[in-house]
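Down below is the structure, laid out as structure tokens.
The complex appears here minus one protein chain, its other protein chains still in place.
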Amino acid sequence: MEPRIGVFLCNCGGALNNIDFEAAAKEVSKLPGVARVEFSSSLCFEEGKQRMVSCIRGDNLDRVVVAACSPNFQEPGFQEVIERAGLNRYLLSMANIREQCSWAHTGDVTAKAVKLVKMAVNKVRLLQPLQTKEVPVSREVLVVGGGFSGVSVAVQLARVGFSVTLLEEGKVLGAGMSELESFYGFDAGQVINGAEMDERIEILTSCPVLEVTGRVGNFTIRISKDGQEIVRKYGAVVVASGYQTKLTSGSEAKSGRGIVSQEEFCRMLGDSGLARQPKTVGFLFDFSDESSRFSTLATLNNALTAKTKWGSEVYVFYRSVKVDSQGTERLYREARDCGVVFVKCEAPPSITAENGRVKVKARDVFAGEDVVLACDVLVGEELYLPAEGTETLSSLLNIRRDSRGFFQDENVHIYPVASERRGIFFVGECRGDLGRPRVLADISSVVAEVHALLSSGKMRVETEKVKADPQKCVACLTCIRVCPHGAIQLVRADGGKEVAGISDAACFACGVCAGICPAKAIAFQGYRDEEILAQIEAI
Amino acid sequence: MIIAERKPMEEIKRLIAPYKKILVAGCGTCVTVCWAGGEKEVGLLASQLKLARSAEGKDVSIVEATVERQCENEMVAEIKDKVASVDAVISLACGAGVQTMAEMFEDKPILPGVNTTFIGRPQKEGVWVEMCGACGDCFLDRTGGVCPIVRCAKGLLNGPCGGTRRGGKCEIDPDKDCAWVLVYRRLEKQGRLDIMRQYYAPKNYRAVKRPGKVQAAKA
Partner (left out) sequence: MKAMDKQIIAFCCEHSAYAAADLAGKLRLHYPENVLVIRVPCAGRIDVIHILKALEKGAAAVLVMGCEDGACHHITGNTRAKERVKYCNMLLKEIDLDGRRVEMFNLSPNAPHKFVKAVNEVVNTIRQLGR
């Protein structure tokens, strides 16, 4: 049956006057399948929209081309209009005769406008209607990781009404929190208590994740608990797997007695029964790796405390001190004012052991000469790394990590707390060295996102917008391996054959799968091969 | 699965040069999965040939067709009209497919467009490696599932040659793992290293008479 295409040309309130609309309309009406051509001076105003609706109904149009402004701007608006007129909203194609024609050229814009409309008409002829449906989603949330971020987000999620399972691989919650307490001034015990007292939060410790399958709204997670396997379903997963710090191996003195980590030093500072308070303390900082906010904060805090509490001689050997995170500059000034000596070096200092003390030799850039210091304790340089088990977790979740092993710190398009898979979120330092204000903001963001996603208990999806035809699919597994959003799995088609199944709920409609399928089995409605080639045919 | 690779373009051009009307015929099974001769590659080759011929000012008549399995008479029969309409066919199927077409359409030159290379599996998308040599006398049980015939550069049957490089790499090709190191590690994991102490006589490479034939016991 021949389509009845309606073409609506808009002059955007007179802004496109360099186009000869009369001539254009004449050309366009000759195109096969075009049943009606309408001109309007402002299609997006209510009056223009109503006229569109009555034209569609009056002339029994079954497909619509709108030649006006950019679809990036108005496509959803016009889709709504044609739906009002009784058509499926996906039977619309737009020709950008404003930003990419009238406004961009000085030559024959009328001819180009006609060409753009021709391309849109060719495409709209082939478009298929799409339905949407509602799928149920579980309102239970899994939080992986029992550190500060994990516990905090679990508490906030419970407060807005979600049932939360807080999963910790280790034996206790908040294992790394004691160090943070002194830096940030909060009560770790209180934070953990908040989670333990909340009935809506189920806490599982010593429970590693074994397998993650399913999709947003319906993740199936297998967990190991007390040697047994339990299976649970969740609507969303929030990853708060955190970070770790590791002493660099850059010291010649192999014996660790004089060289300690920041955490150990913190403990020494807090130990009232310490046998002998070190008289001379050295810190190494920012040589192997660009200093993280965390190690900057740790160094400054500990240096200042060692000075004020013990009255020791404190020296910080550094390459540069970055004070961008909140409160750090003030801390730096305070440390200097109290008498902490900062020695700027270009090359890493050499470290040796001598007479039970640690000898540091460094070239002071400002003094222009070598400084030799014998320390009772040297706080070594630390690398800021993703937590143990991050690699395993990333492959269980099928989520990429960045070049340093953190979860996706580098892609600015992904919103701060979302991952490339719908329904899986990140919070806290597992995304890299963020600093506390950002972490606190992210915790609130995650709660808002999860709430938006799951609170209604259902999710609207476009049915089979991108689909692998089970007849043509050869199960080569390419799309499954290549989908950037982890939305495709092997499923059994009717008849038992294993084929690629694209989840409507998890799909982001990018088309990367359709582009790579060697059997041309994937149909991406609106961007199928024939729809793209039809536009090329019009040139 | 059978892995094949498209022939170099100069060779393809030379093969089809004498013909005016050409059918590019693909296969929907192995060569689709290894990105050598499926519907997509048929389209690409046809497009290339059209562009090339038109640039040379020559007559252009290229037809495309892909059958599900080019080694099955019934499936190949489906494109008999297209075959009849052309002067020659360039088939992107493996050797079995090319020969099936040649038998079905004896009067038409059926030209091979790919080189059938080996039986293999994917390493990751776009990369396939050889796994099996089709020797007809499989002994993977005693090598822990690693075939030294194709994965050892020298095809040795009783252990490494002694030239294994550091990191367990092959003496001949340092990018390859030494197959016998892989065998050792696999048998070690299974606690079956005693197998390596047994000596195996030279292989009978005529276990499969060429051309091979297999008769299934039940019809």
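Should a chain be cited, it is by its letter among A and B, assigned in written order, with residues numbered from 1 in that chain.
Criterion: a contact is a pair of C-beta atoms (placed from the backbone, for glycine too) under 8 Å apart; a residue touches a chain by one contact, two chains touch by 3 or more.
As the structure is a computational prediction, the values presented were derived from the model and not from experiment.
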Which residue of A:Val81, A:Cys101 or A:Val144 touches the chain not shown here
A:Cys101
Over the whole complex, note the residues of chain A touching the chain we left out.
70-73, 96, 98-109, 111-112, 115-116, 119, 400, 410-414, 420, 482, 484-485, 508-512, 514-516, 524, 527, 529, 532-533, 535-537, 539
Where the missing chain touches chain B, by residue:
9, 13, 40, 43-44, 47-52, 54-55
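Here is the rule we go by: only the chains that are shown with their structure count from here on.
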Quick one: in the complex, what on chain B touches chain A?
28-29, 32-33, 35, 38-41, 122, 124-125
Which residues of chain A touch chain B in the complex?
472, 474, 476-478, 481-482, 516-520
